[in-house]
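For this view, one protein chain was removed and the others were kept in their places.
Chains: A and B, in written order; residue numbering restarts at 1 for each.
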Amino acid sequence: MPLSFTPVIGLEIHVQLATVSKLFCSCSTDYIGQKPNTNVCPVCLGLPGTLPVLNGRAVEFATKTALALNCRVRNRTRFHRKNYFYPDLPKAYQISQYDLPLAVGGYVELTEADGSKRRIGIQRLHLEEDTGKLVHIASDGRLSGALYSLVDYNRAGIPLMEIVSAPDITSPAQAKEYVARLRQLVRYLGVSDGDMESGSLRVDANISVKVSDGRWGKKSEIKNMNSLRAIERALEYEIERQSSMLARGEEVEQETRHWDDAAGVTRSSRSKEEAHDYRYFPEPDLLPLVLEEGFLEEIAESMPELPWEVFKRFEEVYGIEPEDAALLSERRDVAAYFEACVKAGASPDKAANWIKTELFRVMNECKCSADDFPVRPEALTELLRKVEQGDLSATAAKDVFGLMAGQGLRLDEAIKAAGVSVGKVSGGALKDIIDEVLRENAEVIEDIKSGRDKKGKKVKFLQGLVMRRTKGQADPQEVSELLDESLNN
Amino acid sequence: MELWKLPAWKIAEEVRRGNLSASQVVESHIRRMESLEPSLNAMITPMPEEARRRALAVDEALSKGTDLPLAGVPVAVKDLLCTEGIRTTCGSRVLGEWKSPYTASAVRYLEENGAIVIGKTNMDEFAMGSSTEQSAFGATSNPWDLSRVPGGSSGGSAAAVAAGYAPIALGSDTGGSIRQPAALCGVYGLKPTYGLVSRWGLIAYASSLDQVGPFSRDLVDLALVLEVISAYDPLDSTCVPGSRPRYRDALKAHDLKGQRIGFLKGYQDFDMDDEVKEKLAFALRICQEGGAEMMEVSLPVSTGYGLPCYYIVAPAEASSNLARYDGVQYGLSEEGKSILELYLKTRGKGFGNEVKRRILVGTYVLSSGYYDAYYLVAQKVRRLIADEFARAFSAVDALIMPASPTVAFKKGEKLDDPIQMYMSDLFTLPVNLAGLPAVSMNVGYSKAGLPVGVQVVAPKWGEMEILKVASVLTDAVGSPKVAMGGEG
Partner (left out) sequence: MAISEADVRRVALLARLEVTDEEARSLAEHFGKILEHFHRLQELELSEVDPFSLEGPGTPWRSDEAKPWGGRDEILSEAPRREGDFFVVPRIVEEE
């Protein structure tokens, strides 16, 4: 019987929290694009004699996430020191949580391709501080072969929330889905921007492969996966690599491997000169982390509706197709925008359609959020109403929308600026336009009159020109009648 | 008038009244320091010029009507308290000429009240030692006998106060580093309750044990300085919020009626100098005559196991606290082809033997496979010690114990035998393990003329209590004398 291979995957995710100051000092967390070593102070540089003071907001954010992940949050926990030497770690220890994490035992529910539900367990969620950054570039800009590395501590001390999943994930697609759900959640909660490319959300994977003959390979830890796609590809590669080794009867080594996105392979990290021995012990510079009476209740009360709840409601209450409901509930700002349209009187279907095409297109261009999108939901609803009443064609409405979004015009101003009159172009006005078109297309008229338009294509062509010139504001029936009239004269 | 002999409160009073200028006071102390320093080596960095400048500024502020309770009072500061713009060495080579861009809160509080730092005092490297011989800047001599040690690790601060460089000094106490040198130099030394005084700017040895505290030759000065340095500081998360009592009020006590004073059961059988035992008995008699009810207390875990417990807990924390001295951001940095080589060489060269020993012990007891057998066991014993003291203090208000089992010993005598050296702190370190306050004070002199001290220990936040007992003892034995420091 041929062997079969089952992957066993667990993910460790580090999420930078969107606090304005660092975890244990008052330095700004706004470090992207900053001059090196500017967001630093004696505390986050670990200078002698300095001491940490905990940022309460970081605790709030981590707690909020933990509750949303159905975790059990503990009222009393503590911080530990994780000791190791590395130049990006100023104190030579990281303040983290160890034996008593802030939260344990939650789950995320995923929907499989076939619609079935699957729960991925969360083992723990804890707070810790980020490290600085090493830059491996020589002064002359050479990328490799530099004789030295440069250290920037701007990132050192930014609060991180580490979320460790149970080894419940059984496919790369599932892993990707799990990360996507978590990223969506932290964005919904406003506790992180969740950006993978810039490193706000970093994923490490532990993966091993179980063989149907009872063998079980050792796990590797995969690092450096900087997008959802990378996670999927790296895990696919790794399953293939481990499975084929096991198929050949080889041993899989326990090691750390790096995903090389360009080459599409994982590579073994150059082995370290010693095994890690972090010598954890309770951080004596901090007292226990205590959540006061009522704190959890307060956090629970401030909890927004969660993305999966919003999704469900969009499906059930508004009858939106699952695919559209997923799109609309992906981001909290978009979901809120959609609902505001519906509340203002838009039909859910029409609003959904418009948002997933036009709103997304313009938002992509301006990189703005739906919260501060220049066309407010009420205005969009009004626009949609005009389309529905036949006052504006779909084409004209898009132009009007573009002007409202791009130049911040009010609906009436935009309609004027777009040169589309409200109501249909008909009667004399339409006749004028038709005459104009006919004047400009004398040859076509010749063709038609001389009977060379047997299939009526040329008449259709002229109708199209007229419609375009009226920006779709004419009734096609009327255009057809008036055009016939003129051609027959 | 020899201004350097005045207590701090008197200096402040005269300077505030305009009878003396801060500059005069500082000048007198600088001269005293400069004349004795060649024989004592109590300072790592004397700061005469900075002190003169500060004195002018204090005089100027007073003339503008600023109220400064410690106006013009010179203070010597242990060289592990950061002082902005002046190097802080911790008695080590590893920090090089590093200057902190901030000042330790305890020092800042003193300066804000008009005190003037006259220099940074010598110490055992990173406060690891009991003799101030293990300093990269040479040993300090005991001002009562130059061939002997002043105790440690705050030996420079103790010697400076004993010899009159300054009426007050700051030290730090992790296992007895204030109280033992205070006893050996014949001055007051107070180790506050853990959490009373801010540790911001105190370079850490063992964070869960370290406390900043004052030295003085006058009990009012001790209480006064404690009032100033114990202000709550949000920069230290372990510093306990709330206001502090006016500690000087404790000194109004002239008897101990209604007080229950404990002493160690069978203390005569402990391994101590006979003269230390005699003076301890003398102190107990004073308490009894002062009306206290005397009670035997037994502390078998603290006295029997405190030492090994301490020498696991403190080095464990130290191994982590001292890991940052790696030659990347500041201080000594050796060349290395790899980062590992740079670390190994910098740290190998930067630290002295005792510091290396403790870093290695600390690393070992935390390392995988040994944590449970050592670190965890020691933390459990620490808990037992705290509980044992708590039980004792349900029966007594204060305890009188030896501050050091011996008088000042000869230089070099214990250097080759670390464990003998560690024994110096046998009676002081359980107090740190339990987080309690204690004052060490002089109760007389040996036949050879060496000071002998005892310590008074109280439950947490019992600073008023220990000062009360110290006050009654002082009434009987008198204030400490100024040591001649090899002069005359």
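In the analysis below, contacts are C-beta pairs under 8 Å (C-beta built on N, C-alpha and C of every residue); 3 or more make two chains touch, one makes a residue touch a chain.
Given the structure is predicted, the values throughout are model-derived calculations rather than measurements.
Chemist: Considering the entire complex, write down the shown chains that touch the omitted one.
Modeler: A, B
Chemist: Which of these touches the unseen chain: B:Lys10, B:Lys265 or B:Lys356?
Modeler: Result: among the candidates, B:Lys356 touches the missing chain.
Chemist: Would you mind spotting which of B:Val377, B:Leu415 or B:Val477 touches the chain that isn't drawn?
Modeler: B:Val377
Chemist: Thinking of the whole complex, not just what is shown, which of B:Ala76, B:Leu307 or B:Met464 touches the missing chain?
Modeler: Checking each option in B:Ala76, B:Leu307 or B:Met464, the one touching the absent chain turns out to be B:Leu307.
Chemist: Since one chain has been left out of the picture, which residues of subunit A touch it in the full complex?
Modeler: Residues of subunit A in touch with the missing chain: 19-21, 26-30, 35-42, 45, 47, 53-59, 76-79, 85, 87, 100, 134-136, 139, 146-153, 223, 256, 258, 269-270, 272-274, 277, 279, 282, 286-292.
Chemist: Since one chain has been left out of the picture, which residues of subunit B touch it in the full complex?
Modeler: So the residues of subunit B touching the unseen chain are 98-99, 101, 234, 237, 240-241, 301, 304-305, 307-309, 311-312, 319, 323, 326-333, 336-345, 347-349, 351, 356-357, 359-361, 363-365, 367, 374, 376-384, 418-419.
Quick note on the criterion: only the chains that are shown with their structure count from here on.
Chemist: List the centre-to-centre spacing of subunit A and subunit B in whole Å, with centres computed as mean CA coordinates.
Modeler: The computed centroid separation for subunit A versus subunit B comes out at 57 Å.
Chemist: Can you check the complex and tell me which residues of subunit B touch subunit A?
Modeler: 80-82, 88, 90, 95, 98, 100-102, 104, 199-204, 206-208, 234-238, 316-317, 319-320, 323-324, 326, 328-330, 339-340, 343, 363, 366-368, 371, 375
Chemist: For subunit A, which residues count as touching subunit B in their complex?
Modeler: Listed in rising order, the residues of subunit A that touch subunit B are 42, 45-54, 81, 83, 85, 87, 90-93, 151, 273, 277, 279-281, 284-287.
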